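Have a look at the structure that comes next, please.
A single protein chain has been removed from this complex, and every other one stays in its place.
== chain A ==
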Amino acid sequence: MVVVVPYLHPVGIPLILLSSLVVAADSTICKVVSGATVFYCCCRILFVRMVTVKWLEDNCFLVKNEKSEQLKHSHFFLQGMNFPIYCCGSQSLEEDTSFEGLSCIAEEEQSMLDAFLLSQWEDRMWKGCFRYDVTTSEIKVIAGKMKFFSQLNEAQITDHLAKSEGTLPAWDHFVFDGMKHPEELLFCLAGSKKAKSELIHVASVPDSAILVIINVTPVEYGHVYLVPCTSNRRYQHLDARTVEMVTRIAAEINNHSFRVFYNCYRPNCSDVYFQACYFSDPLPVEFRPVDTLLSGGRRGIHICSVIDYPIKTISFQTTRNLKIMAVAISEICSHLEEKNVQYNLMISDSGKKIFLFLQQPFAASHAISAWECGGYFLFKNRYEFDEVTEDAMLKRLSCFSLNDNDFEAVKQLCCSIASKFDI
């Protein structure tokens, strides 16, 4: 009898890392003086992966002792550097009748943002910016009614084998270093007052932008971090504007393969960021039957609870107004954070549908990623990959799931918040 513990994909946590701070690490725990530790359970061994966004102002940048002080200026590292800027037109969020049509086969022409993101990602692949070619990893469907996906990510194994003895090699930290690796920042997204979206090839990063940074250890093709960035505020909690921006990105990309993920599990409250990638097939959770909790009006939000699924899940859907859904979701999320409920978000269907996965309260020392909640598991070696069973995955998800009573409360919370926006 083999108990398979699936490999948890490293979840990136950007944090501000002062250059003078010492990073001490061993094979089980990574300590960073400035703050964040992330634990990964990897086949019964705890692995640590730290993702660091290193904000650098410029060469004469002085290290300040006040961390918060530094965070305030997190955006300054981009000053003086130019990147392509994609300005989302206001049109994409306004009530748009074309939005109502369901894309049956999503056969519309590729959108500009979709083409641009893919071209930039492929360009970095061509230039060898990634640790491995993620398309060489094998994916299969786990036999059973859920049709869970599993991926064998052997490239990740080599990473882990390499560092299984002694200290973590330096490259295990994903450091986005604006000075050293500016090529990892693909482009920035910003809101625009103009109706139509446009691409500015070279410009300095505007205030309140979202940085699109490659994940050099991708889970699937097109894996990027979406990092909100502003000069005067730190993103510790999801705010409505960020959710709205990210939803808007999904809408603008308008590709049914594109999914955006958010993991609320951020130890020591590092900054907020999203991740996104292209999954050619819908994730298993998207096929599960649902129970309608709130059927919003014409402009409202349709809320369902996913039934017959091991992790408690609620889906939100709107046909018309992304903005209202974003506001409602961010309000729900901040309530959940107050109540210490761990959650993940997955945005699919070009921004029209958002899944909320509910995990056990923060007491647990770790949490699972949003794609795992969606039914996509990563394995580090062939044996585990070959031997995985649906039962094991069902057990795994259900042991992270929120309990029934709390789920009822969350359902009520979602409905009462969303119904405020029903017009």
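Before moving on, here are some points about what is shown:
Basically, contacts are C-beta pairs under 8 Å (C-beta built on N, C-alpha and C of every residue); 3 or more make two chains touch, one makes a residue touch a chain; residues count from 1.
Assume contacts and distances are computed from a predicted model.
This complex has a chain not shown, and the name its UniProt record holds, of "Protein TWIN LOV 1 isoform X1", "DNA-directed RNA polymerases I and III subunit RPAC2", "TruB pseudouridine synthase family member 2" or "Ras-related protein Rab-39A", is "Protein TWIN LOV 1 isoform X1". In the complete complex, the hidden chain is touched by one of A:82, A:110, A:340 or A:416, namely A:110.
Residues of chain A in touch with the missing chain: 100-110, 112, 114-116, 118-123, 126, 133, 135-141, 149, 152, 198-199, 201, 220-222, 257, 278, 280-282, 286-292, 298, 304, 307, 317, 319, 349, 353.
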